[in-house]
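All protein chains of the complex are present and in place, except for one that has been dropped.
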Amino acid sequence: MDDEIKYKNVKELPPMTVSTGLMLVNKTGSWRSLRPIIDEDKCISCMICWKYCPEACIDIVDDKPVINLDYCKGCAICAEECPKEAIEMLEEGK
Amino acid sequence: MRLTLPEQELMSSGHKGCQGCGGVMAMRYALKALGEDTIVVIPACCWTVLEGEFPYTSLRVPLLHTAFETAASASSGVRAALRVKGKDDVNVMAWAGDGGTFDIGMQALSGAVERNEDFIYVCYDNEGYMNTGIQRSSSTPYGAWTTTTPVDAFEKAHKKNMVDIMVSHDIPYAATASIAYPEDLIRKLNKAKSIEGAKFIHILAPCPSGWRCASNQTVKLARLAVETNVFPLYEVEHGKYTINRKPRKKPAKEYLSLQGRFRHISDEVAAEIQEQIDAGWEKLLKKEKDSME
Partner (left out) sequence: MGNHAAAYGAKLAKAEVVAAYPITPQTQTVEKISEMVASGEMQAEFIKVESEHSAMAACIGASAAGARAFTATSSQGLALMHELLHWAGGARLPIVMTNVNRAMAPGWNIWSEQTDSLAQRDTGWMQIYCESNQEVLDTIIQSFKVSEKVLLPTMICLDGFSLSHTYEIVDVPDQQLIDSYLPSFDPEYKLDVDNPQTFGAMNSPDWYYEMRYQIHRAMVEAKSLIIEANKEFDEIFGRSYGLVENYRCEDAETIIIASGTIASTAKDVIDTMIRNGTSVGLLRIRSFRPFPEEEIREIAGKAKNVGVIDRNISFGHEGVFFTETKASLYDLPEHPKAFGFIAGLGGRDVTPEDIEDMIRITASGDADEVTWYKLKDAGVVVTK
């Protein structure tokens, strides 16, 4: 399901509107105006940021949260909910 | 590190939900609870649009899009097909917004629950027609602004109590849940999964775009809705009410003041809302007490 699907013409189409690929092709990171930065010194790996992420784009790598910026829309729920205030939202482009 | 939710992600990144969408969080949790053996039926709602665009989807489980008022009836058909094919271990989850549940889909929902179809009906409630640009629904709370209840004529009707309506159908299981309490939400969906017959889960899903609040406030607002008794967490099993959280009551103003949709309300209206909330809470306590006896 992870691959990009490229139909060239009507003959290649399935008979009905059936979706067989994943929206992972849609890199929603471009929506973002604020970029979350995790302060690793403050982070206690409670994974509350992972828990509340509406994008399901916080990966767990070596028991630590890693934000996938390809998909993060910058909603800042993670920063708001972090009990240690370990996530800072920085303006993109700065 | 200890995860309090199942790790498996059946909802993928890349969906088109607005920043901070509560409805997206609700789906993520629901699928964590129900797992891969689940067929989802979605009528017209925000999820119709945000889910994806042909030929892509953001669900790793089968999904049937269907017409606005047909979540419950189309789900009935899916269940019937699974039964004739002998696939009894598959969950059927209807997933509708408040418009599709409280309003246009009410008849089909009533029919399916009366027939006690074996399915889980989830209403993710953002208290209005948010997908079409914030119009009032019969779930919009008293006092709220929407584009069809402008500030000079703000919403005057009271939000329907869907759980009570479901309980009146003798539904085996009905519950409220909140995206601020995902462990509770998942527990409830797991319970729903274990019960045969119709199940109704009412999830409050704050909508930053429609509630006129910052995108980072979604969880906070959902939590405040519980803490102020605006949206109490409870479940009803075969008519027996159990309140899951009896919070030390915060004033409703803490909840209302964070949302632009209530910005216009006077102190009098705010007081009225507080009275309604208190009365609703007392009623709920009484239902719990009465159903214990």
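A and B label the chains in the order they appear, each numbered from 1.
Here, a residue touches a chain if its C-beta (ideal position, glycine included) is under 8 Å from a C-beta of that chain, and two chains touch if they have at least 3 such contacts.
Source: prediction; values computed, not measured.
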One chain is left out of this view; which of B:Ala80, B:Val151 or B:Ala271 touches it in the full complex? B:Ala80
Contact with the hidden chain only, please: which subunit B residues? 36-39, 41, 48-49, 51-54, 56-57, 59-67, 69-70, 72-85, 90, 107-108, 110-112, 114-115
Could you list which residues of subunit A touch the chain missing from the display? 1, 7, 9-10, 13-20
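Methods note: only the chains that are shown with their structure count from here on.
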In angstrom, rounded to a whole number, how far apart do the mean CA points of subunit A and subunit B lie? 24
Quick check: in the complex, which residue numbers of subunit A touch subunit B? 1, 5, 7, 14, 17-28, 31, 45-47, 50-52, 54-57, 60, 63-64, 68, 70-71, 73-77, 79-81
In their shared complex, at which residues does subunit B touch subunit A? 1-5, 7, 9, 11-17, 19-22, 24-25, 28, 51-58, 60, 182, 208, 214-220
